[in-house]
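Could you have a look at this structure, given as structure tokens, before my questions?
Note that this complex is displayed minus one protein chain, with the remaining chains in position.
By written order: A, B and C. Residues from 1 in each chain.
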Amino acid sequence: MSDLENFRQEIRAWLEENCPAEMRQPVRDEDDVCWGGRHFEFKSEAQKAWLERCAARGYTVPDWPKAYGGAGMSAAEAKVWRDEMARINARPPLSSFGIWMLGPALLKFGTEEQKVHYLGQIARGEIRWCQGYSEPGSGSDLVSLQTYGEDKGDHWVVNGSKIWTSYANKADWIFCLVRTDKANKYQGISFLLFDMESPGVSTKPILLISGNSPFCETFFDNVIVPKDQIVGELNRGWDVAKYLLGHEREMISSTGGGDRAGSLGAAVSRAAALEDPVLRAELALFDVDALAFTAMSEKFMDEVKVGRGHPAQPNMMKYAGTELNKRRLELVMAAGGSAALEWDSEASGGGSNARNWLRTKANSIEGGTSEVMLNVISKRILDLPGA
Amino acid sequence: MSDLENFRQEIRAWLEENCPAEMRQPVRDEDDVCWGGRHFEFKSEAQKAWLERCAARGYTVPDWPKAYGGAGMSAAEAKVWRDEMARINARPPLSSFGIWMLGPALLKFGTEEQKVHYLGQIARGEIRWCQGYSEPGSGSDLVSLQTYGEDKGDHWVVNGSKIWTSYANKADWIFCLVRTDKANKYQGISFLLFDMESPGVSTKPILLISGNSPFCETFFDNVIVPKDQIVGELNRGWDVAKYLLGHEREMISSTGGGDRAGSLGAAVSRAAALEDPVLRAELALFDVDALAFTAMSEKFMDEVKVGRGHPAQPNMMKYAGTELNKRRLELVMAAGGSAALEWDSEASGGGSNARNWLRTKANSIEGGTSEVMLNVISKRILDLPGA
Amino acid sequence: MPLYHTEDQTMLADTARQFMADEGAISKQLRHWRDSGCKDGFGHDLWKSLAELGFTGILVGEEDGGLGMGHVEAGIVLEEIGRNLTPSPFLTSAVAAATALGAGSKDLKGRYLPGLLSGDSVFAVAIDEGRKHRPERIATRAERSGNGFRLNGSKTFVIHGGSADMLVVAARTAGGDEDADGVTLFAVPKDASGLSQDAVKLVDSSIATHVRLDNVQLDADAVIGEVDGGRVILDRVLNAGRVGAAAESVGVAGGAFDMTTTYLKQRKQFGKLIGEFQALQHRAAHLYSEIEIARAATIKAQQLLDAGSEKAELMVSVAKAKAGQAAGLAVREGVQMHGGIGMTDEYDIGLYMKRDRALAEFMGDHYYHAQRVAQLSGY
Partner (left out) sequence: MPLYHTEDQTMLADTARQFMADEGAISKQLRHWRDSGCKDGFGHDLWKSLAELGFTGILVGEEDGGLGMGHVEAGIVLEEIGRNLTPSPFLTSAVAAATALGAGSKDLKGRYLPGLLSGDSVFAVAIDEGRKHRPERIATRAERSGNGFRLNGSKTFVIHGGSADMLVVAARTAGGDEDADGVTLFAVPKDASGLSQDAVKLVDSSIATHVRLDNVQLDADAVIGEVDGGRVILDRVLNAGRVGAAAESVGVAGGAFDMTTTYLKQRKQFGKLIGEFQALQHRAAHLYSEIEIARAATIKAQQLLDAGSEKAELMVSVAKAKAGQAAGLAVREGVQMHGGIGMTDEYDIGLYMKRDRALAEFMGDHYYHAQRVAQLSGY
């Protein structure tokens, strides 16, 4: 038996013994997700036990080094872990912006002390992070940001505000872009970490058109941030942010069509007789585009794995994937007819179609607008003049 | 009986007596069109007689003043004339760029002598005109033109070249934009008229992708143009050109959908069974747009008549009409299938579908590209900044 | 008839524009009733004001106390309603139900029209039976019973059904579900026994009901027009409702577009006003063109309908489809060009997107009407 096969047997046995039955059911809604953090209220004992058992062996972040709270798995081993998790429909023990976003940045840009301290906290689900990039008035134009950290020797005093901070009202710490040099537009930004319980931090949820409030406005009023809470070099926060934005675009682009490979026409015709021939034709044309994009997603991931493909390709994936997803939900609404218009009825699952439809409209804005993606493709891939 | 009714009876009687039977058949192709000019070869005695009889009474340009070769009809009378012509399917006695384009410009900007002389020639079909605007390398950017007329006291010496001059190889005279002041980009252009038989003028037909050659390149090598052959003021030719461009856009926009009001889906389904449901759906969606545009054309013409509507509206009509017409021919080709691909077979009428399809691609370029139209709408109608 | 407004119509448009911008404004009406959890989803005071202006009688004959105007005039009011997202029962009561009642007996008119003209009554129309508009199929049954009829069946997507004093119900008195003939329209009072309604709030904060007709007993005088002869009235109601919805869509499109071009001239990104970016300029110019064309198609359909032209039906479907598509594009471009703030409830552009969605579905979306254009064109 190969080492990998041995490893698979080990994992399988461990999962069998340690993954509670309740954690082998599909995630039904937001409430089933374990976000961790200081104030997280576990939904059940099983959820808590599942996190603790995984964290103890580094399985919350299986491919991070053991020194930083991970399990040190190789890429092949991590795939075995995912396969075995999928085999029993196990839920992720922990989901967080720390794992998805700050972690990769720290692994690349953090000091050894930062890695041990912060990555360990993330791996154990002790600290829930939020991201502070956009500001009111900045939008796509991140370099125009105004939040300012004044140098006070061993600390900065941060003043300003952020917008679109996901779950800022539930987060413990924030990773935040702060201007530390007013003279230099690009080079004058630093990537700081600080506690959301610091004096002077306050948050206000933003009500969205979908009726949900996953984002906040976040205000900083003379917030003190010690000097060792910077990631990367002073005034080079833009490098860290760009690295993370690339990550984010890859994540968002992968939600566009890759994991929804089935035929939309078939799905809606199961739900309701497709009597309208023009709508049916539009669904057929959509399915052509969606199935083609699924192939593109697969090709993109295959190329990423071996370092092929243009480095700006995630921008194209983000553009095409999000535009496709918006179109998908437009068609879901059309096929759903008046039933899909219902906003809070039980029959409509609390207006799930309508709210999902509205939610998709943010796809082509968050993580870089479609317009910015097209600019980037023009410049970096097509090399068009002045782009 | 009203005066107008009397007038109608007169016209009807005159047409009955003077319009040859052969001239009451539909125009089948280019050959049936009477363009006039020094070298025009009449296709038949009837065609010649019809032109001469109409010209003698000013009916080639019914609403021009009698002093300039017209019949001096009022708008209401001209409508009666058109109605009565249409009633017996009479062909236009004369078609020309002189009537459509130079005439309106002369009526607005010409001197009395010019009007009497040139308009009379146009009305009688003696001189065939072509238009010299675009230059190789200028395209949409008319003000960049290079053809230069050097001031030699009582005449200019013109050097340079033009492109897209319609039927330049068959025209007798040209109305031409010539730079007369190199220092001033906009104000340094004059609107000159000269004989295509002047020494130094040569033409070269341009073969188009449709296989036809309606346009030429035209070269000027030390062409002498007397000073009285200018329309409007020196260095203000741009005013005349803009006025004419507006005219041209109106003409082109009216061909987009207004005169083809029927259902495309019905037309192609008469020609061939429409077995493909997705193509049928696309035709239905096209017909919605085409019928809506027909209403828009009607509204536009109604508003033009009473001086309502935004002065830049012809740009919108040109944009929407030409884009629609391109889409129409794409669908004609799709519905025609392999039969529509034939290029010179008798069954395909010498490839009429394919050639028409290719011809439509010029719609959104000639007379101002779609991109320029959108720029103009942005600036003049929407008042967007920096447009 | 020229395709622009007459002097009288222009005056009406000025009045409607001013009134709706003042009294029908989003902050005063839509947000107010939405955020106060109003069970009607609109304000009765505004409805009364519309009546006082005579608007509710636009499509009511002069002999019945109305203004005896046409669909062009009703469309003028609806375009302003659309521009301001003003919630009101105008389309269902003063357009659709009024058109049905116009075919009713003197008695029926006397019973219901005064309330409409005074703004005291609200009406609804109950036509659809499934999630998509498909009036070619009417399965709700009305059987003769005693002096009148007994209705059984169910109806969906009845806008303002819960607020209505009377529902115009299309039911089948003869033939099979898909037959063109054998349909009869009934004026069903809200308190008819056996009539029950489940109210649902829709995405645009309007309130619709699912209607159940469970042995609803009606007198013969509840019949609108002739028994078995309801299809011709139903078609009239549909034409009126569809061209009215098209006009409202044109207003929604125009309102969203104005808001968006205003934003393009204010918002800065990368050191420039975003309206300076040519890619956005071209999209805005294209959108302008689409809205203008939709407006022209809608006026044409209104005029043909008012003239009783046989081409009206085709043009009504063209108008509903084109206006729906133009408004859809307007709200999608509007939200995208607003960027992040377009996603917030605080900004109005999202409300345009929600209203457009509900309006597009009302009496047939552009897929339905494109199909209808093909059928009416003979392919």
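By definition in this document, a residue touches a chain if its C-beta (ideal position, glycine included) is under 8 Å from a C-beta of that chain, and two chains touch if they have at least 3 such contacts.
All figures in this text were calculated on a predicted structure; none of them were measured in a lab.
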**OP:** Could you tell me which shown chains are touched by the chain that is not displayed?
**Re:** A, B, C
Subject >> Per the touch definition above, residue among B:45, B:83, B:151 or B:344 touching the missing chain >> reply: B:344
**OP:** From the listed residues B:33, B:208 or B:312, report the one that touches the chain absent from this view.
**Re:** B:208
Original post:
Looking at B:22, B:126, B:276 or B:298, which makes contact with the chain not pictured?
Top reply: B:276
Subject >> Sole contact to the chain not displayed, among C:19, C:277, C:362 or C:379 >> reply: C:277
Subject >> Where the missing chain touches subunit B, by residue >> reply: 134, 137, 139-141, 144, 163-164, 206-209, 211, 272, 275-279, 282, 326, 330, 333-334, 336-345, 347-348, 351, 354, 357-358, 361-362, 364-366, 369-371, 374
**OP:** Please give every residue of subunit C in contact with the chain that is not shown.
**Re:** 277-279, 281-282
Original post:
What subunit A residues would touch the chain not displayed?
Top reply: 263, 265-266, 269, 274, 280-281, 283-285, 287-289, 291-293, 295-296, 298-300, 302-303, 305-306, 308, 316, 319-320, 371, 373-375, 377-378, 381-387
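Here is the rule we go by: only the chains that are shown with their structure count from here on.
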**OP:** State, to the nearest whole Å, the distance from the C-alpha centre of subunit A to the C-alpha centre of subunit C.
**Re:** 41
Subject >> Approximate Å spacing (C-alpha centroids) for the pair subunit B, subunit C >> reply: 43
Original post:
Cα centroid separation between subunit A and subunit B, in whole Å?
Top reply: 58
Original post:
Which residues of subunit B are in contact with two or more other chains?
Top reply: 280-281, 284-285
Subject >> Junction residues of subunit C, two or more chains touched >> reply: 370-371, 374
